[in-house]
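As you look at this complex, bear in mind that one protein chain is not there, while each of the others sits in place.
Note that the chains are named A and B in the order they appear, and that numbering of residues resets to 1 at the start of each chain.
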Amino acid sequence: MTGGRLHPFTLLAIAGTLPALAWILPAPAGGAVTTAVALVLTLTPGASPGLAGTGSSPGWRPGLVVLRTAVLTAAPFWLFLLLLHDVPSTIAIGLRLTTMIASVVWVGALLPPGRLVEAMVAAGWGVTAAYLFAAALSAVPLLKARAQRIVDAQRCRGLSPRGGLGRRLRALRALALPLVLSVLHEVDERALALETRGFVPGARRTPLAPPRDATAERVGRWLLLVGCAAALAWRLAWRG
Amino acid sequence: MARLTLERVSFWYPAMGRPALRDVSLAAAPGEVIALVGNVGAGASTLLLVAADLAPRVVGGKIEGRVNFRGRGKGEGGRGIVLPTPWTQLSGMAFTVWDEVAFGPANLGWPRERIAGAVDRSLAALDIGALAARDPATLSGGELQRVVIAGIIAMEPALLLLDEPTAELDPEGAGLVWRLVRALAGDGCSIVVATSDLDALPEVADRVVWMEDGVVRRIGAPALLAEESVCEAGLATTVADVWRTARLGAPYPLTVAQAERRWRQ
Partner (left out) sequence: MSVRLLVLIPAAAAISLALSAAVDAVALPLFLDTTGTVLATALAGPGAGIATGVLTSAVNTLRNPTFWPFVVVQVIVALYAWLAARGGLFRSLKTAVPAGLGLGVLAAATSTPISYVVFGCTTTGGIALTTALGRALGLPPLGACFFGSFVADFGDKAVTFALVTSVLHALPRRTAARFPWALRAVGAA
């Protein structure tokens, strides 16, 4: 069973539990374990482009690429930690950060946004939450492309990153204002389009392809939650 | 029994003194195709929004007069509108074209099998079956327009409102849409379409409504697109316009076929 077959909520639960445990369990052993687990997870194969795949490089990234992304994202933090802290603190904080980074990168690579949306819809949540998340996700690459086009157009008119602060700020305004105004102008049209397609905030809609939610997974999620609470209780007791 | 009735409707957009529609009356029967023609600002788009129950409910503003809509059968079949800018009509919630077209039916709460059937039929009708797995954000303008139209007809509306549905399409795509319009009308759907593709109208429209400045100037058969006053307003078919410019004498022919017949006489 590949990681991509797990229910989206399970993936999110795992990605949430690991950093939580990295924080709860005593450093550095706790952090080391969770980091190891998180990094190993990044090697699990996925099914299709995940959340982070939207808009960036298309296509599913095989395990090593995900691991590499996690490591490369975490590396600068280690560097700066070393600059500011002694070695034990660096290791403690660094491991926690690495767990957090690896978990998010893993989920991002493994979970296609459509699947998460379907999971929310199938779980009986109204369309509101699913729409907010999905619409933001799909809008970012489109807006970024539009911003780039505006930048290119302004470059043809003499925009350059040189010059004093005042000039650069004015240039920023010339870039940002059209982008933001175009977005606001479209709000009305998009609202009309949604209305005509029967979109009612808070209403339930038919799930088109609900992800399978095995009982084992549901139990597993609860166990993760209980496990975190138990670890927290143990840690507090151990401290006190 | 008319499906859609507008009785002396006037409409003002929010914070605007001049009405966008003045005293407009129109009735659309089941299976009828009505075309709205007019220059920019004539009020055709506004009329469609009013007919779609989006103005003033969603758009805001003020309305006077009566708008009456009678759906099909037991409340099945509402009204759907296709707006002119395709990229603002994507749901933002679908990551494949198939899901995008299924968006409307899913919101209606239909069972999955019915949705699947409706989506497959719509994709076939717009000839975009090959795009079913594509990400809507990667489509061209013409492809997007077809997807948007498919998304609305998948909801099986009893009244279909189209605002410049062929603007982004090449002639082949436009022909497909017009044939689809006639096919849907044959199934009993009422269709009101605002378009500047005047040459298509003799074959497609049952009635033509000429609008100017928010007022209905003429309602008649498509033959009115060859009348003198319409020609002067720049709203005649190409053939009629050319005939008139060449001073070949009234009455002007509406279509190429008519022109050929006149020429031979």
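The definition used in the following text is that a contact is a pair of C-beta atoms (placed from the backbone, for glycine too) under 8 Å apart; a residue touches a chain by one contact, two chains touch by 3 or more.
Note that the coordinates shown come from a computational prediction; the quantities given were computed from them, not determined experimentally.
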Chains still shown that are in contact with the chain withheld from the display: A, B
Given A:139, A:209 or A:225, the one touching the chain that is not displayed: A:139
Residue among B:1, B:15, B:40 or B:246 that touches the chain left out of view: B:15
Contact with the hidden chain (one of A:5, A:185 or A:218): A:185
Positions on chain B where the hidden chain makes contact: 13-16, 58, 60, 92
For chain A, residues in touch with the removed chain: 51-52, 73, 76-77, 80-81, 83-85, 89-90, 93, 96-97, 100-101, 103-105, 108, 128, 131-133, 135-137, 139-140, 142-144, 146-148, 150-151, 154-155, 159, 161, 168-169, 171-173, 175-177, 179-181, 183-188, 190-191, 194-195, 199, 201-202
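The rule is short, and it goes like this: only the chains that are shown with their structure count from here on.
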Of chain B, residues touching chain A in the complex: 49, 52, 54, 58-59, 78-81, 83, 85, 88-96, 99, 102-112, 115, 137, 151-152, 155
Complex interface listing, chain A residues touching chain B: 54-55, 112-114, 117, 127, 130-131, 134-135, 138-139, 141-142, 186, 188-200, 203-208
